[in-house]
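Submitted below is the structure of interest, expressed as C-alpha cells.
One chain of protein is taken out of this complex; the other chains stay put.
Each chain carries a letter (A and B) given by its place in the written order, and its residues are counted from 1.
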Amino acid sequence: MTLDLLILAAADGFSYAGLLFLVSLGLTLIFGVQGILNVAHGSLYAFGGYTAATLAIWATEKQAPTWVLLAALVAAALLVGVVLGGILEIGLLRRVQDKDPVLQLLVTFAAFLIFEDLQRLIWGVSPYSSTEVVSRMGNLDLFGITYTVYQLLLIPAVALAVYLGLLYALRRTRLGKQIVAVTHNREVATALGINAKKIGLITFIAGAFLGALGGAMAAPTTSLVPGVGTDMIVLSFSVVATAGLGQITGAFITALLIGMARSLAVYTAPELEVAVPYLIMVAVLLVRPNGLFTVAQARRI
Amino acid sequence: MARLYDIRVMTVLGSLLCLILGLAFPWSKTPIIVGLCFGIATLGVAAMVRAGQVSFGHAMYACIAGYTVAFLARAWPQLDGLLLILAGVGASLLAGAIVGVFVVRYRGIFFGMLNLAISMVLFSVIGKFYTLTGGTDGLRINRPTLLGFEFERAGFETVLLIGTLAAAIGLGFLVQRYFQSASGEALAGIKTNETRLEYLGLSARRVLWNGYFFSAGLVGLSGALFAMVQGLVTPDMGSWLRSGEFVFIAILGGSGHAIGAFLGAAVFELVKLFAAAYMTGVWQLLLGVTLIFVILVAPEGIIGLLMKKSALATRRGG
Partner (left out) sequence: MKGISRRNWISRVGAIAAGVSLLFSVSAFAQGAKPAELKIGITTFTSGPASVFGVPAKAAAEQWIEETNAAGGINGVKITPVFIDEGLGGDKLLTEYRRVVQEQGVKLMLSAISSGNCNIIAPVAEDLKVLNVMWDCGTEKVLEDRRFKYVVRTQANAVTEMVATVVYLLKTKPDFKTIAVVNQDYAWGRDSWEIFRNTLLALKPDVKVVAELFPKFGAPDFSTEISRLQALKPDVILSTSWGGDLDTFVRQAGQRGLFKTSQFVLPLAESSAERLGSALPEGVIIGGRGDHYFLHPEYKNDAKHKAFVEKFRAKTKSYPIYPVYHMVAALQAVSDAHGKAIKANKGQWPTTEQLADAMHGLDFKGLTRPVHIREDGQGLEDQLLGMTKNQPGYAFPVMENMMLIPADLVTTPVGLKSPEWVKTVKPELLKNDRIKVFK
C-alpha cells in the first residue's frame, strides 16, 4: 500500500464517511435518548433526498443563486425532520413506549415499510435528481485527478461542523445538558424536573433532521430511486453498533474508518467492497461486545 | 382444556384447507408451500423471540440451506430431493452451531446486530462471487427425484405440499413440546430473569445456544423447501429484509403457542397475495399497517388474541 493510494482513497472516503456520519449520528442520538433503534431512519434519509431534489429542481428553474440551492437542501432536511419526525414520535413511538423493546423495533420496521410505498406514490419510480449545485461549485484537481468541490470539501465540512456543533450543544447548552441527563437515566432526570417527554420529542426531531440531512446532501450527487433508504439504514446500523450505541465521537471515527476502508477496497479488492462495513462490524463486536467506544457497564438485573 | 382442543381443531381444519385449496387450484400450491415455509422459519425465530432476542439475520440459515441444495443438485443431479433437503438442514445446523457459540454471549440490540452483520457478510459475498454463485440472479435447481420417483411439475408440487404440511404439523407439535419442557422454560427464562436462571445452576449461554441451534435448523429446513419449490435460490433469501419478515410474522402470529407462527404466515401470505392481485404497488404499506394494528391492538399477536377470547368464553361458562 503506497501513500498515494491512501491519499486517493481518503479523498473519496471522506465524502462518503461524511454522509454516513450524518445519518448514523441521527440514529445514535435517538437511541441514546429513546432507547429505540429506528429502522424508519432509512426512510427519513430517502425522504430528505427526494424533498431536497424537488426543492432544488424548482429553485434551479427559478435561476436561484448557489446559496439558495444550498439553503434548499437544509430546508428540505428541516421540513422532513420536523414533519415526519414529529409524526413518527407523537403518532407512533409514544404509544409503544412502555411495550417490549422488540415491539418498539418492529413498529419502526412497519413505519419503514409504509414509508417505502408512500415515497413511491409521491415521487414515482423514475430516477430523480438535481445536480445543478454540484456543477456550480466547480472542480478541484488533486494529483491529476479531478474532484468536485461539493464532494471533496463541502460534505466533509458539513459533517465536521455538525459534529463539533453537537458536541458544543450537548456540553454547553441547557437543552444539551438535559438531553445528556435523560440519556444517562430517564427516571432520575424526570425526578430532577426535566420534561423527558419534551426532550424525547426534540431529540427525535433532531435525529430525524440529521438522517434527512444525509439524504439531502447526497441528493445532488446521485439519482434517487426506490429503495435508496434500505441500504443506508443497514450501513448506519453497522456504524452505530460498531461504535457502540449512543457514542457520538465513536460514530464519527467509525464512519471515517468504514468510509476509508470502503474506498481502499475499490482500489485493492473490489470484490470485498460491499462486505467491508459488515466485516469490520463482526470483527469489532467479537472483540468488544458492546462496540468500540462503550465503557463496560454492570449488567442490569 | 378448551384451548388445546381449539388448537387441534384449528390444525386439522387448517391442514384440510391447505390440501383442498392446493388440489382444487393447482396454482395455489406454491403460495401455500411458501406460506408453510415461512411458518416453519418463523417457528425458529419465535423460539428466539421467546428468549427475548430478536435476530435480524436469521434468514441467512435459509440461504445457507438453499445454496447447499443448489450446489449439491448441480454437482450430482441424481441426488434425491429428500437427501438434498436433509443436507441443506445439516449445513444450516452446522453453521448455526458455530455462529451460535459467538452470538449467545450477546443480548438485545447487539444480539440482533451481530446476526445482522454476519448475514450481511454472507449476503454480499454470495452476491459478489458471480462465477460460483450466479450473483444476485442466483442458481437454478432442476427438479430432482423425490424418494426415488420422478415427477412432473404437478405431481412434484403435490408431494412437496403434503411433505411440507406434514413437516409443519410435526415440527409445530415438537416446538410446542419444547416450549413447555424444562429447557424451553429455561429459554423463556432468559427473557424474564437471566440471573435467576444461573442461580438454578443452568448456563444461560448453553440454554440460548440450544435454542439458537434448533432455530437455525428450522429456518434452514424452510430455506431448503423454498429452494425446491421455487427451483431457484437467490441471495435475497438471506437479506435482512427477509429476516425482518420472519420477525414480523413471529410478532404477528404471537409466540404464545407454536401455531402462532403458521397463523402469522397465513395472514402475511394472504395480505401479499391480495395486494399482488388487487393493489399492486402498495403491498408494503398494507403489511406495515397490519403490523402496527396488531402491535397496538394485540401485542401478543393473533394467538394471544384468540387465547384471550377463548379464555373469556371459558370463564363465562357458556
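Just so it is clear, a contact is a pair of C-beta atoms (placed from the backbone, for glycine too) under 8 Å apart; a residue touches a chain by one contact, two chains touch by 3 or more.
Because the structure is predicted, anything quoted here is derived from the model rather than measured.
Set against the missing chain, the residues B:90, B:108 or B:135 yield one that touches it, B:135. When the missing chain is restored to the complex, the residue among B:185, B:198 or B:236 that touches it is B:236. Along subunit B, the points of touch with the absent chain fall at residues 2, 5-6, 9-10, 13-14, 17, 21, 24-28, 30-31, 34, 124, 127-128, 130, 134-138, 140, 152-153, 226, 230-232, 234, 236, 270, 272-274, 276-277, 280-281, 283, 309-310, 313-314, 317-318. Taking the whole complex into account, subunit A touches the unshown chain at residues 8-9, 11-13, 15-16, 120, 125-127, 129, 131, 134-135, 139, 144-148, 151, 218, 221-228, 231, 262-263, 266-267, 270, 273-274.
Here, only the chains that are shown with their structure count from here on.
Residues of subunit A that touch subunit B in their complex: 37, 39, 92, 95-96, 99-103, 105-107, 109-114, 116-118, 120-121, 230, 234, 237-238, 241, 245, 271-272, 274-275, 278-279, 281-282, 285-286, 289-291, 301.
Those residues of subunit B that touch subunit A in the complex are listed here as 49, 52, 54, 102, 105-106, 108-110, 112-114, 116-118, 120-121, 124-125, 127-129, 193, 195, 240-241, 244, 247-248, 251, 281-285, 287-289, 291-292, 295-296, 299.
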